[in-house]
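The other protein chains are all here in position, but one chain of the complex has been omitted.
Our next item is subunit A:
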Amino acid sequence: MHRSSEVKHLASDFNTRACECFGQPPVQPFESHCPVLTDRTVRVQLKVLKVKDGSVFFIRVKPDRTGVVTDGVKHSMNPFCEIAVEEAVKLKEKKLVKEVVAVSCGPQQVQETIRTALAMGADRGIHVEVSGKDYETLGPLQVSKIFAALAKKEQADLIILGKQAIDDDCNQTGQMTAALLDWPQGTFASEVTLEADKLKVVREIDGGLETIKINLPAVVTADLRLNTPRYATLPNIMKAKKKKITNVKPADLGVDVSSRLEVLKVDEPPQRQSGVKVETVHDLVEKLKEAGRI
């Protein structure tokens, strides 16, 4: 609350001074309408998720049916998270945000994913160490608690995440994070624009496109059409090795990662049965009756 009143004060001060100088309503470029953004540190916090690569077609269910085999399966950054990283880096390139921090929760291997985000342009990374059984049961609720705690600690103003992970398709983390922080949310974003100290978000919804304006700080989740992520080029991967990644444990943030959910069983989808061709509508009705459908 203190911050927003300070902001208003700065903005009105600036405008008054400008009017005095030019004797007319100021028509300034976008940036100077928001001294708030260039003066204070706007931290964008990204959630970067390592998932099984989307092109791996053959996923096997573990013999004990508690999950799928992940050992050795090609993993890469969640495609929606790539789009989130790209959007944050674009905002930084337009000088609308000061620092981009990439965060990932998981075992040692997620450091590779954070490095990819750093290579795309993030400034530094935070690795929240979660491994073993805890990692297998890590879900949206625990991640959003971690995120909410980090957002407060890092004093972030904007959190951008992918809309959902392609392995569990939960589509919950962004929304839960916003609720825990009591921040507004702009989900399924296909366009994000900063206007004064508000965020204009165009959302992809079933009926078409919905445009909303939300206050900062806020949570945004990226949808497919938001942008096309850039390649992490080799020189940037090499430079990214010099950028800092800090390690943090969930306990340090006061978050309990134990799960309230228990996976009972994981099964492969049933084998697709072949269909039956019928000659007449009468045959169709008969067959449906036989199958107990009508």
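Going forward, contacts are C-beta pairs under 8 Å (C-beta built on N, C-alpha and C of every residue); 3 or more make two chains touch, one makes a residue touch a chain; residues count from 1.
One rule holds in what follows: contacts and distances are computed from a predicted model.
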Protein that the absent chain corresponds to, by UniProt name, given "Prefoldin subunit 4", "Electron transfer flavoprotein-ubiquinone oxidoreductase", "DDB1- and CUL4-associated factor 13" or "AP-3 complex subunit delta-1": "Electron transfer flavoprotein-ubiquinone oxidoreductase"
Selected from A:L234, A:L264 or A:V281 as touching the chain missing from the view: A:L234
Chain not shown, touching residues in subunit A: 53, 55-58, 60, 63, 72-74, 76, 228-231, 233-235, 237-238
